[in-house]
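Here the complex is missing one protein chain, while the rest keep their positions.
For clarity, chains are labelled A, B and C in written order, and residue numbers in each chain start from 1.
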Amino acid sequence: MSLLDCLGTTDALAAIFSDESILTAMLEFESALARGGAAAGLIPASAAHVISEVALRGGFDTDAIAAAARGPATPAIPLVQALRERVHAFNPESAAYVHSGATSQDVTDTALILLVKQARVPVAADHARLDAALRQLSDRHAATVMLGRTLLQPATPITFGLKVAGWTSAITHSWRRLNAAWIRAGVIQFGGAAGTLAALGEKGRRVVEETARELDLRAVPPWHTNRDRLGVLISACGLHVAALGKAARDIALLMQAEVGEAAERGGGSSSMPQKQNPSGCAIVLAAAARMPSLVAAYLTAMSQEHERSVGGSQAEWPIVASAIQATGAAVHALTQVIDGLSVDSDRMRRNLDATGGTIYAERAAIRLAPSIGREQALRLVTEAVAETRQAGTSFVQALRSKVGSTVSSELLDDIDRPEQYLGSAEALRIKLLNDPED
Amino acid sequence: MSLLDCLGTTDALAAIFSDESILTAMLEFESALARGGAAAGLIPASAAHVISEVALRGGFDTDAIAAAARGPATPAIPLVQALRERVHAFNPESAAYVHSGATSQDVTDTALILLVKQARVPVAADHARLDAALRQLSDRHAATVMLGRTLLQPATPITFGLKVAGWTSAITHSWRRLNAAWIRAGVIQFGGAAGTLAALGEKGRRVVEETARELDLRAVPPWHTNRDRLGVLISACGLHVAALGKAARDIALLMQAEVGEAAERGGGSSSMPQKQNPSGCAIVLAAAARMPSLVAAYLTAMSQEHERSVGGSQAEWPIVASAIQATGAAVHALTQVIDGLSVDSDRMRRNLDATGGTIYAERAAIRLAPSIGREQALRLVTEAVAETRQAGTSFVQALRSKVGSTVSSELLDDIDRPEQYLGSAEALRIKLLNDPED
Amino acid sequence: MSLLDCLGTTDALAAIFSDESILTAMLEFESALARGGAAAGLIPASAAHVISEVALRGGFDTDAIAAAARGPATPAIPLVQALRERVHAFNPESAAYVHSGATSQDVTDTALILLVKQARVPVAADHARLDAALRQLSDRHAATVMLGRTLLQPATPITFGLKVAGWTSAITHSWRRLNAAWIRAGVIQFGGAAGTLAALGEKGRRVVEETARELDLRAVPPWHTNRDRLGVLISACGLHVAALGKAARDIALLMQAEVGEAAERGGGSSSMPQKQNPSGCAIVLAAAARMPSLVAAYLTAMSQEHERSVGGSQAEWPIVASAIQATGAAVHALTQVIDGLSVDSDRMRRNLDATGGTIYAERAAIRLAPSIGREQALRLVTEAVAETRQAGTSFVQALRSKVGSTVSSELLDDIDRPEQYLGSAEALRIKLLNDPED
Partner (left out) sequence: MSLLDCLGTTDALAAIFSDESILTAMLEFESALARGGAAAGLIPASAAHVISEVALRGGFDTDAIAAAARGPATPAIPLVQALRERVHAFNPESAAYVHSGATSQDVTDTALILLVKQARVPVAADHARLDAALRQLSDRHAATVMLGRTLLQPATPITFGLKVAGWTSAITHSWRRLNAAWIRAGVIQFGGAAGTLAALGEKGRRVVEETARELDLRAVPPWHTNRDRLGVLISACGLHVAALGKAARDIALLMQAEVGEAAERGGGSSSMPQKQNPSGCAIVLAAAARMPSLVAAYLTAMSQEHERSVGGSQAEWPIVASAIQATGAAVHALTQVIDGLSVDSDRMRRNLDATGGTIYAERAAIRLAPSIGREQALRLVTEAVAETRQAGTSFVQALRSKVGSTVSSELLDDIDRPEQYLGSAEALRIKLLNDPED
């Protein structure tokens, strides 16, 4: 794991996208290619055996391959050369069968896919935990009233359960899409020099299928310059992290000392013992700050020339690796935030009460309008809001004194009870949590 | 239509996203809201009638509303105020029922959705034409051999039909996704002040459903700060334009005078009578240059605070309008390019032949290897390539003279016939055109 | 002004980037070109007079030109054609001299520059007001103590004057850079067909200089595919809006009801009479959400092919127009925010006090360490913080009772007086406001 990007990954993902892993994945492709070629009768079984053995035995020099990758602008060439040399040393006749019928991008794309495929597992596990924690949190706070806030200002009351259900719904939908895109991306890249499998002669389809089977990937037509599946995956990462980021932003705001309605566990400071930082949220929000640009970078690189591109495809590895890792880091961090979140329902209520009831201004105007007309109602309500602000008293009292006896006294009863001004909050909460698709 | 963005839209889309349209859409929301409210028993039918009449009659001052939008950071407030004043002038009692239970973002989001929904129609029509033209083009050139090109260099032969099938497959998949996202985005926004529909009391659900029915939109929970559907739509635009851009880039490259394998109809110059510019491709590529950033902008704006955001939502209108229009402009331009594309099969063949046969170097090496060993084969092939380049002669002749009598003379027969080195090109073409999903 | 982008511009900028303006600017180029050509002896003075007259008389059909722009992928061609026809109708001999020696991109680029140049004036005026208001605000609150907040949590005290000086310094630096880039961008584009001015023969340099003089632009070598000056300008817009966005975000956070330390004037709601929204901040933050992508779009479009590009240059107009307008909108909105900002110093102090003194934990640990050792100091301080949180009492009292008589009682005196824990705040404030460059 790189220290410079340690907040942008998890242990599991850092291991999956390590140099060792990508090298291994490239060698697995060459091994599978040899075995697939043998199964299809393209190359001798004995050569396939040797190649596969040598490839999977490891011991290649990652640094040398990385350094030599720059000349031809692909690590596949030094990798194949190193493999061929080792095979040759072991069994000279087999060397001619290394990399048969494949092109560099077949190696690099398939290797990337192998890592991407592995990466889904730990992220999906985190998501499952996150999803369960969110649903539990929403249920637990179905009746916890709090301030709705619009443009960061007090609006009318909501429940914390509804707020969490909103996060959950967005995260559920974007995860479902991301997960499907992730699974759909599990395909082999195999087209040979110009994507026609010409070097395989009649055996093209068969070799591709056998090689794909060896790698447990689906066999599809070559996609050297049709980057749709990866594009969909990276876009889905972008949308998912945006949904996670929305929740993290809300939580970081609720954690402000002046609001104090929620708190992450942990989150210290190197200089200030009193700090309780939204550290988990910071990791999610850091991912959210980077992801849109990673999506844009991938989309930019997608308009690739002819049968294989100059520039576009060479830009992809770090984009894909960063995007997947940032997504995983965000899922993991938010999972820990939600798992350890403490919620202060009393403070939610106190913050609500601290508005003095001005948040019921809309409600009061609506209730008064039929009796005294909308304009008069609005005028009195506005005056009462102003008075409440200045005097720090109760909006309902201020309004009562303004309305006087022009309307029945009961009309304003209960007007400032948040539990009675939640509208469809609970119905919406249930719907958000349960609706399979909309 | 704005002259500054005239290449980034079409006539149809410019009309749909005009000031008049967005104003009308906002008023349609208010009209539907009144009628929906009346249907649900929230407001008097007579008031609903008056409001609807006044709203749909038109005559509002767009410039004044736009200018007044900046104070409250939303055009909904001056629009609602202007509507209320007009209703009041017509029927004072009805004025109180304008905008009942809705919040500003309910108006602006729903209005945007109404335009977005309309915009699908002309784009889908263009897509249908494009799709048909592409399939026809691919079929017509199923057997047209041409150079495959990787990193802009001659690789092994392909067919133009396969190349077009690659474009078609990518465009088909991304369109299917875009179309689905577009339809899914056809939902009402209606949540009231903090998204609980509190001002509608018990009638919340009913009013929302009736209002949605009036607008022919689906009723869903409020999504003030859950921008998933629009996010998916804009991402899908990004992916679709990337697929279109790939085709346009290929065509612009094929149109180079030195390549000369394809030509757009039209495309003049203000100073050079001889120019035949890839003007349609330029419009597609201009869209492709902008779209990744529009996607990123939307994703950036998605992490919105609490129940309604400060900054994020206010950024969306121009992003969505530009993204949809750029997409439509790209679909339209590529449709015209493909419709009028002339293909020079002879030139394709000549360009292929102009390589002197060096593109068969891989093939020759594979064929010679069993007889003389891979290394020797590769050495001779490389020498023959060099000789071909310097002398400008034929690769096969050069190779023959090098190989001498060590191998059977027939071994190199037909090695430079492109038709015999197409591998699975036709099978892949068929698969790409017909595979419903992969 | 477009209603869809009404929050992303100002009245002045909307007028500058209107269809009328861009059309006029293109015609001004043609007029200047004719007069410049005449001055250099390239075309007859009489023809120049006619062309200039007809061009500046106006009455061209913007919509028709916009619609006809799509065929050749440039509005210059229909514009030149329309001008030529009108000149011909007026004086047939002069028609041949229209657009002499220029190419389409000479017209479109120079026209864009003319608008960009005009746009600096209102933005600079707003900036001057903003700058004065910020400096005044910082001076006024040089001694106003408030909570420093890190990761949105209470840190140690700062002054509001220092916070404002931080905004001011960033805005001053980025404005200086933006202003210089803006002025540097005031150059003519004039290269003819391939950038050699070949059609002007020996008179190339002279015609360019005369034409530039007519337009009050600097004469520089053609920059058809060297977009550096505009790239620098758009990047500088991005950096400036980021600086404005930082201030707006801080203010929107300070305006939260639970914080209540600052308030914008105005900012209503369509449903809630009590709302005091950070509407101006919302406009700034909306610009900040869009600008990074506009910069990226411009940079993406910059790698343009050969002497004039296919796609890149055609993407630029809407990017540049949006970027400049968004910048101007942000400057204008923040100017109004700062001009009308009310600051609640008492609330700042109360929020500081509401921490119970835990923000002095670092200070207490430092002061105790020499007497009782760092670890013991840190332990007691941490316990006192926890006790303060639970009991809601004073940190200093809690700490005193823990420390007991092990240290001199005076050691903790004054430890919770924020005025005495401001470090270099005032020196830094002065430096930030006055340092010309760093």
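Note that in this section contacts are C-beta pairs under 8 Å (C-beta built on N, C-alpha and C of every residue); 3 or more make two chains touch, one makes a residue touch a chain.
Bear in mind the structure is a predicted one, so any value in this text is a computation, not a measurement.
**Student:** Touching the absent chain in the whole complex: find that residue among B:G36, B:G71 or B:P278.
**Tutor:** Answering carefully, the residue with contact to the hidden chain is B:P278.
**Student:** Tell me which of B:P44, B:P154 or B:G373 is the one touching the absent chain.
**Tutor:** Going through B:P44, B:P154 or B:G373 one by one, B:P154 is the residue touching the chain not shown.
**Student:** Which is it among A:L7, A:A124, A:L411 or A:A427 that touches the chain not included here?
**Tutor:** Once the missing chain is taken into account, the touching residue is A:L7.
**Student:** Tell me, which residues in chain A touch the chain that this view leaves out?
**Tutor:** Touch set of chain A with respect to the missing chain: 1-8, 11, 17, 19, 22-23, 62-63, 65-67, 69-77, 80, 99, 101-104, 107, 192-193, 199, 248-249, 252, 266-272, 277-290, 292-294, 296-297, 300-301, 310-312, 314-315, 317-319, 321-322, 333.
**Student:** Mind listing the chain B residues that contact the chain we can't see here?
**Tutor:** Within chain B, the residues touching the omitted chain are 149-156, 252-253, 255-259, 267, 269, 271-279, 282, 292-293, 296, 300, 351, 354-355, 358-359, 361-362, 365, 378, 381-382, 385, 395.
**Student:** Under the stated touch rule, tell me which residues of chain C contact the chain that is not displayed.
**Tutor:** Within chain C, the residues touching the omitted chain are 73, 95-96, 100, 103, 148-152, 155-158, 162-163, 166, 169-170, 173-174, 177, 184, 187, 192-201, 204-205, 218, 220-222, 224-228, 231-232, 235-236, 238-239, 242-243, 245-246, 248-250, 253, 285, 288, 291-293, 295-300, 302-310, 362-363, 366, 369, 373-375, 421-425, 427-428, 431-432, 435, 438.
Definition applied: only the chains that are shown with their structure count from here on.
**Student:** Once you find the CA centre of chain A and the CA centre of chain C, what distance in Å lies between them?
**Tutor:** 31
**Student:** Give the residues of chain A that touch two or more other chains, as numbers and ranges in rising order.
**Tutor:** 149-152, 155-156, 253, 292-293, 296, 300, 362
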